[in-house]
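With one protein chain withheld, the remaining protein chains of the complex are depicted in position.
Just so it is clear, A and B label the chains in written order, and each chain counts residues from 1 on its own.
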Amino acid sequence: MAKKHQSPVRGTTSDGLPVTIREVELGTLTQLAGWEDFDILADGILRKQALSLPSDCRSSFRRGLTSVWRIAPDRVLVRSDTAMNFEAVDEIVTLDLSHSRVCLRLNGRGAASLLSRMVALDLSEAGFPIGTFAQTAIHHVSVLIDRVGMEEFDLCIPTTFAVSLTGFIAEHLNQVA
Amino acid sequence: MLRIYCPVCGLRDETEFTYGEDATVRRPDISETDPKVWHEYVFIRENPRGRHKEYWHHVAGCRQWIVVERDTLTHEMFGSFLAREVTV
Partner (left out) sequence: MTARRLTTGGRIDRSLSVTVQFDQRSFSAHLGDTLGSALLAGGQQIVGRSFKYHRPRGLVAAGVEETNALVHLREGDRHEPNAQATMVEVFDGLTSTPQNAWPSLQFDAGAVNGLMSRFFGAGFYYKTFIGPFGGTKFWMFWERFIRKAAGMGRGTTLRDPDHYEKINAFCDVLIVGAGPAGIAAALAAGRRGDNVILVEQDRDLGGSLLSEPAGGPSDVWLAQAAAELSDLPNVRVLRRTTAFGAYDCEVFGLVERVQDHIRAPEKGKPRQRYWVVRTKRAILATGAIERPMVFADNDVSGVMLTSAVRTYLNRYAVLAGERIVVATNNDSAYTAAIELANSGARVTICDLRREVPAQLGENARKAGIDLRPGHAVLKVVGGKCVKAAYVVYVTPEGKAVGRSLRIDCDLVTVSGGWTPTLHLWSQRFGKPQYDRQLDTFLPPAERGAFTCVGSLVGSPSLKDSLLQGHKAGGGIGKEPALLGHADFWGRNLAPVTVITKADGSTPGKAFVDFQHDVKLADIDQAHLEGYVSVEHLKRYTTSGMATDQGKTSNLNALARMSTLRGMDIPSVGTTTFRPPYTPVALGTLVGHDRDRHLRAIRLSTIHGWHEENGAEMIDAGLWLRPWYYPASGEGINEAYIREASHVRKHVGIVDISTLGKIAVQGPDAAEFLNRVYVNGFKTLPTGKLRYGIMLREDGFVFDDGATARLGENDYFMSTTTANAAKVLANAEHLLQTAWRDLRVHVTSVTDQWAAIAIAGPKSRGVLAALAGVDLSNEVLPSNHFTHVTIAEVACRLHRMSFSGELAYELFIPAKRGREIWEALIAAGVPYNLRPYGLEAMGALRIEKGHIAGSEIDGRTTLKDLGLEGFASTKKQFVGSVLRKRPVLEDPSRPSLVGLEIIGDSSARAGSLLFAMNAPTKGHGEGWVSAVTYSPALKKNIALALLARGPQRFGETIQVVDFVGNETWQAKVVSHHFFDPEGHHQNG
């Protein structure tokens, strides 16, 4: 596997709130994309895996270790711990992206506070509720941020930026050994 | 800094987007062979003062091209639409 950042990194924000950053297994990441009948076709394929297509591009669908994010009106990303055999359907194209992203988990009372130093999103509970996700930029790199819990975020970051971005995020903490 | 509304992702900082071009010009059909028509499309722009429609690409977000109506003088925004849903 690609060399991981010397995770976990533990530290506190300048307000003294603790955060842990660790790289976790991304597992399998698959994109389904389609055209006019995307909603029906993609939902059909997902349902055969006991998943379903979120109706909006903000809510994360979660079932066990599997997450489904609708990243555009006609695209959906499925992250799962094991490979899924999606049914081949005309007018739906699938693409394996498992190697294109690395997953960083930010955890702790200062997680939102740490992110607010890099992300131009309202990370309050009302502005970014648990069970929602956002695609945005950290240091001008596209990332997908999934709010897993009140104090926990999963970040999908491009593999080739993983080392640099992890270092950048960690730079915002007062690290403890 | 502008804040631009993306119909998919919501209100975001301008830095998440890249500017595309004038959204009021219509690309000629691929079969078009008249150089004048292509010249108009590629080079001729109105550059209005006031309300204007332009393409923005939500490149750090959902990667959708959107059409934003903006006042070029005051930066007031009047709405955004997915480019694919807009008739030019």
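Observations
In the analysis below, contacts are C-beta pairs under 8 Å (C-beta built on N, C-alpha and C of every residue); 3 or more make two chains touch, one makes a residue touch a chain.
Bear in mind that the values here come from a model prediction, so they are computed numbers and not experimental data.
Residue-wise, the contact with the chain that is not shown comes from A:140, picked out of A:47, A:63 or A:140.
For the chain missing from the display, the contacting residue among A:12, A:67 or A:107 is A:12, taking the whole complex into account. Looking at chain B, the residues touching the absent chain are 1-3, 13, 18, 20, 26-27, 30-35, 38-39, 41-43, 55, 57, 59, 63-65, 75, 77, 82-84, 88. One chain is missing from the display, and on chain A it is touched by residues 1-3, 12, 14, 16, 31, 33, 35, 74-75, 90-91, 93, 95-101, 116-117, 119-122, 124, 127, 139-141, 158-161, 163-165, 167-168, 171-172, 174.
In this text, only the chains that are shown with their structure count from here on.
If you check the complex, the residues on chain A that touch chain B are 57-58, 71-73, 120, 134-137, 140-142. Residues of chain B that touch chain A in their complex: 8-10, 12-13, 15-16, 59-64, 82.
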